[in-house]
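One protein chain is absent from this view; the other protein chains keep their places.
A and B are the chain letters, set down in written order, and residue numbers restart from 1 in every chain.
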Amino acid sequence: MRAVIEARRFRKAEWARLQEAKKQGRPIVAAIGLLPREIWHALDVPAMILEDLSVRASARNLSGIYCDIAEQQGFARELCAVHLSLAGIAASEEHDPFIHSIFVQPDLIIGRTFPCISESKSFLYWVERFGRPYHLVDVPINTWGSPVAPHAVDYLTAELDGMLEFLEKHGFKRDPVRLSQSVLLSRKAMELWQEVEKLRKVVPSPMTAGEALSCIANPMMLLLGSEAAVRIFLTLRDELAERVKAGHGVIPNEKLRLLLVGIPPLYNLTLMSYPERFGAVVVKSDLDFLGGSPMPPEMLLPEQPLHSLARKLISDLINPCSSSKVDYTVGMVKEYHIDGVIGLNKRGCRNFPATLRLIKDAVQREAGVPMTIFDLDGIDPREYDESQVVSHIDSFIETLARRR
Amino acid sequence: MRTAGVDVGSLTGKALILEDNRILAWGVVPTGPDSAETAREAMDMALQKAGLGMGQIEYVVSTGYGRVVVPFAQRNVTEISCHAKGANWFFPSVRTILDMGGQDCKAIRCDQTGKVVNFAMNDKCAAGAGRSMEVMADLLNVPLADIGQRSLHIVKGEVPVSSTCVVFAKSEVLANVRQGVPVNDVLAGICTALATRVYGLLRRVGVAPDFAISGGIAKNIGVVSRVEQKVGLKANICFEPQIVGALGAAIFAREIAAKQQKKPATV
Partner (left out) sequence: MQALQTLREVARQPQRVAREAKAGGKKVLGYRCVYVPEEIPDAAGVTPFPVFGTPEAIALADSYLQPNMCEFIRNIFDLALKGKLDFLDGLVLCNTCDAVRKLFDHWKTYVQTPFCYLIANPQKQSTDTGYRYQYEELRRFKEAVEGFAGTTITDESLRQSIRTHNETRSLLRQVYELRKQDPPLLSGEEALSIVMGSIALPKDRSNALLRQLLSELLGRQPPVKPGPRIMVTGSIIDNPTLLNMVEELGGSVVIDDLCSTTRTFWHPVEEDGDPLGALAHHTIENPVCACMHPAEARFDYMLSLAREYNAQGIIYFNLMYCDPFLYEGTLFKKKFEEQGIPTTVLQAEHTSSSMGQLRTRVQAFLEML
């Protein structure tokens, strides 16, 4: 897809920018992801997003190596592989050439208490390893559903303001005009995303969830608030509109539509298209709505940038209280005309796998759609057994086909 | 003074008799279902070789997995302390010890007196322990004692084992052999996998020279040479690496007995 190629180009440009910033001696911020990236773009902060490092390592089949290194540092194997890999990357003296090309020594570290304990604690190892000043943003959990409680929004607004103060103390300049612009760009991207979502719901599906990983999930995590995200989503929207108009689906004879909940094996993404041989398409995955928020884009107000970003982050579906995520998933199942849901139980994650049963019961009850759940660590390939996974998918598709 | 150390491990029971600072004799027997019985058999074997009776042993310390059930021992000390003590007796300059037993594996750091200063232990997973070698020996029908040598004579190229779990590794290894990969190349991969695991454990305590390996796997040259390569140090291995724990226990017995003799008897 053109959008996928474009997204890749922007991603590479981001990495190059980071290396360039390091060469120029500008302070590099290592940040736990999903803090409002609009702020990095507005303040021109060279930010290295930690989970993105992990994801890249996994895509190159390097997670096993880095997890091993982390275990040698005393970290338990039971921990989340995203964060084990991060500890391993921090501990390594030498890197694989690819990781070397995207990793830079941080000068500042920014962490966040959200959405899980790993996210809240693992960056402290980076702080210790690199001995750099750090700042922690406390993100309230959302127990209220929608709309989010005003006192929580106020608190997070103040927390984000504290983060800006920390950045200012270390030489970055707070620019209210650019912050507003960034929020506006984010809003534009979110509006385009909604159009994209509408087009994706068409049967037959014009794109796969695998493609969405690069041209939706990734820009959503890294590029919101920049022109780049708008450009990518614009390209994507136009491309999807063309395909829909032409009645062009991913495969010629689409029989079954699947929703994937959880992290697919990033080290073996061809698995995402495996069901296609049975006429089944993975049309949607929860990864591409995790960075998104069910909050209407028009609530992103340029005149209240931090407040808007705070509200958006609290209503983000990654928020650890499950009800909003369960409701949203049920909505997706209905709107995307999903025939079956595949839930992946990632070893070491105490957050998402513990919503799978809630989702399974809810989609069965409210949409009459079955869900299968099995163990698969999408990051760490050390215990991946393809034959097992494939036979699980085979039997699930068989039961779906029989239901039709 | 004559003292004894009895080390009841998961695969073998060992007993060793010390006269002052000289090793008189030792016995090694396979561990049976009854740990007390295993201890007794090993002790009898050692006593027989030394030509002594139990009454001539002043103090006995037990160690190892079954240390609490040795009826004739006055005290028990963990194998971690005993291996450090025993390794220190053989090689006073040793500061890092790797003890690779059947069921578990330990990385130990000690000071110049053989006192433990830090340790890490893997007892949850068979993949990092001697038992995995036995499993593979059975699977490939290769005598356990030959694995090390054969793993060094690679025919085409080492075949890595990617699974870290013994159960998964078994099917992986079997698949390779069925595809006609030379057994030596498979064995090389197995030895490397174990060396990698134990090296990870060593990294957790940090390696300081000199370095020693004790326990049954020290006899497997294939694993030892690979660990040495990773650590970057030559391993000191005594002539009978299986008895280091029992020796340590016997030294503890001597130290305790000497202390008690010095103290005036109390009621």
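One rule holds in what follows: a contact is a pair of C-beta atoms (placed from the backbone, for glycine too) under 8 Å apart; a residue touches a chain by one contact, two chains touch by 3 or more.
All of these numbers come straight from a predicted model, not from anything done at the bench.
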item	value
Candidate in contact with the missing chain, chosen from A:A16, A:I141, A:V203 or A:V390	A:I141
From A:R17, A:K121 or A:H248, residue that would touch the chain that is not displayed	A:K121
Candidates A:L269, A:L301 or A:C321 - the one touching the absent chain	A:C321
Options B:D7, B:E79 or B:D185, residue touching the unrepresented chain	B:E79
Touch list for subunit B against the chain that is not drawn	65, 68, 77-81, 115-119, 121, 123
Touch residues of subunit A, complete complex, unshown partner	73-76, 78-79, 113, 116-118, 120-122, 124-125, 128, 136, 138, 140-143, 149, 151-152, 154-155, 158-159, 162, 320-323, 345, 347-348, 350-351, 353-358, 361
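The rule is simple: only the chains that are shown with their structure count from here on.
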item	value
Distance between chain centroids, defined by C-alpha means - subunit A, subunit B (Å)	47
In the complex with subunit B, residue positions of subunit A that touch it	64, 68, 71-74, 382-383, 385
For the subunit B and subunit A complex, residues of the former touching the latter	120, 162-165, 168, 196, 199-201, 203-204
